[in-house]
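Just below is one structure, and these are the notes that go with it.
Only one protein chain is missing from this complex, and each of the others stays in its spot.
We call the chains A and B, going by the order they appear; numbering starts again at 1 in every chain.
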Amino acid sequence: MLTYIFKRVLYAIPIALSVTVVSFILVYLAPGDPLNAIAPADAPAEVIQALKSAYGLDRPVPVQYGMWLLRAVQGDLGTSIASGRAVAGEVLSAVGNTLLLAGFAAFAGVLAGCILGALAGYHRGSWIDRAATAVSVIGVSIPHYWLGLVLTIVFSIWLGWFPAMGAGPDGSGAWMWDAAHLRYLVLPALTLSVIPMGIITRTVRALVAEMLEQEFVVALRARGLSGRAVFRHIAKNTAPTVLAVAGLQIGYLMGGSILVETVFAWPGTGYLLNTAIFQRDIPLLQGTLLVLCMFFVVLNLVVDILQPLIDPRMGRG
Amino acid sequence: MPASLVLPVNAVAATPSRSYWAMVWHQLRRDPMALFISAILLLIILSAVFAPWLAPDDAYKGSMLHRLLPMGSEGHLLGTDELGRDMVSRLMYGGRISLLMGVIPVLAAFVIGTAIGLFAGYVGGTVNMAIMRVLDVFYAFPSVLLAVAISGALGPGMSNSLIALSLIFIPQVVRVAESVTTQVRKLDYIEAARMSGAGAFSIIRVHVLGNVLGPVFVYATGLLSVSMILASGLSFLGLGVKPPEPEWGLMLNTLRSAIYTNPWVAALPGALIFITSIAFNLLADSVRSAMDIRR
Partner (left out) sequence: MNTLVQPHSQDRGGPSQPLLIVRDLKKYFPVRGGLLERKRRFVHAVDGVSFSVPKGKTLGIVGESGCGKSTTARLIAHLMAPDDGSMIFDGEGVAELGGIELKEFRRNLQMVFQDSYASLNPRLSIAETVAYGPRIHGVTATEAGRLTRDLLFRVGLEPDQFGSRYPHELSGGQRQRVNIARALAFDPRMVILDEAVAALDKSVQAQVLNLLQELKAERQLTYLFISHDLHVVHYLSDHVMVMYLGEVVETGPVEDIYGHAAHPYTRALLSAVPSMDPEHRTRVPPLNGDPPNPIDPPGGCRFRDRCPHAHAVCAARAPVLAAVGENIAHSVACHMNDSLSGHPEAKQEYPA
């Protein structure tokens, strides 16, 4: 088991490194000189030269990458061109907000998906099954940015139950754990939860249905084991797969939240990325991308390590 | 490709023999869901293709006097947008770009991804390992994030979003094609073909491709819905098509200001994205079960 964890961690290192390379290189795909974003267009040649050496832009690209990586490891992601503040600080507060949103959405989505999927799997062919299947197809087919809009129309404009935009009554973006702030979380979290719900419902339904047909479960039932005991067996055997799917989905939520955050003006990483892209704020773009992707890499790693641990078959030993 | 040779049906044979694809086609034609979905998709596609002839009004020119008319207004069955343009016409024209933006990346990924996957899987060994490890890097990014990042870095525009989406789907298609190729390559009929002195190209064309295409095709049909949502999403963010082009995602974005005054008109383009995407998904399900017949 330890060897497996060790191997998996070793394997994650080149992936993580490649992620930093891609995050860094993406900027070189951008048309135009990154310097244009820093220096005014009419700056004299000496100023441009000075800026170039200050940012290390006169060095070869691999050296620039090395310098950037070295600073990034120490927590220095550069300075945002748009706001003039440190990128690390901006990204961290935004990541906090996004995690909050994604966490709630994942919890709601996975929970609803498990319940719906289990019900559908238990009562295959019934109306519950058909309803759950319909919900899961809708869940994976719906453009969530549109769903956000529709929910806003219904719950915010018509019914007036929840606010349509922002993350708090004062508009500062700073989060607080109180009812006033939580009301702002409801609609975006609900919107985002649709993404994992559809897939989890589908996965759990298939797993439960397959499990019920397996001989050992049939045997357990034949021996007169209570429904609860059978359920425990099923839960134990489906948990690893559900965990793996759910883990991946949480990662996708971090990306998928970009669109939802835009709809609800939620001050998270999606909002930050949007700003970075349209203001051509290269350091901010790099930094946000890097942090989000590292989070995803670590998440994958954790899921991969946890999965065999809770698997009754002990998976890969 | 097995050319479906139509041989005279012998009286002894109870059922006529069909090639695999003919059986899939036969299965699909008997599936009422598949027929219904196909009809809806066909309607959307036809009204997009024939928009210049069918659209009741100009999709680009509006009238400031008729801004944001509600649904059912005279001459504007589905109302008008924030610049007074007829919604029916814009939605029909919008389908042209939205459908293309959804289908082209999948098509590109299907062709390129299958080619790479076949090559990697057939060659095997270190080359295969190297290709798959490089593609693993793409899996380290959530797909929406990668799409936004790439088209953000390349700059807004239709072709850049097409490139971004294709780049996202290619590794996924490669994975499917590679794993099926690796399985097929080990089968005895490949060895039998080698025994008859066939070259690698002939073996891949006749014996591998025919068996790999099915699973990859199913996977690609499933991607259509994702592609539609993502492509429109990029336009919604302002990273895709630029105004004044009619595109469903972009229309959804520009109409956002109207949700307080005219919510249902504002939600219309999204409803079309939803209908198309769910139709693609259901069709993919039908295709999958039709192809699940004994081969």
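Rule of thumb we're sticking to: contacts are C-beta pairs under 8 Å (C-beta built on N, C-alpha and C of every residue); 3 or more make two chains touch, one makes a residue touch a chain.
In this text the structure is predicted, and so the values were computed from the model without any measurement.
In the complete complex, the residue from B:63, B:159 or B:202 that touches the missing chain is B:202. The omitted chain makes contact with just one of the residues B:55, B:103 or B:193: B:193. Panel shows chain B; residues 2, 5, 7-8, 10, 12-13, 17-20, 187-189, 191-199, 202, 206-207, 210-211, 294-295 of it touch the chain omitted from the view.
Everything below uses one rule, namely that only the chains that are shown with their structure count from here on.
Averaged C-alpha coordinates give centres for chain A and chain B that are 24 Å from one another. Within the complex formed with chain B, the residues of chain A that make contact are 14-16, 18-19, 22-23, 26-27, 29-31, 137-138, 140-146, 149-150, 152-153, 157, 251-252, 254-256, 258-259, 262, 273-274, 276-278, 285, 289, 292-293, 296-297, 300. Against chain A, in their complex, chain B makes its touches with residues 133, 136-137, 140-146, 148-150, 152-155, 225, 229, 232-233, 236-239, 249, 252, 256, 259-260, 263, 266-267, 270-271, 273-274, 277-278, 280-282, 285.
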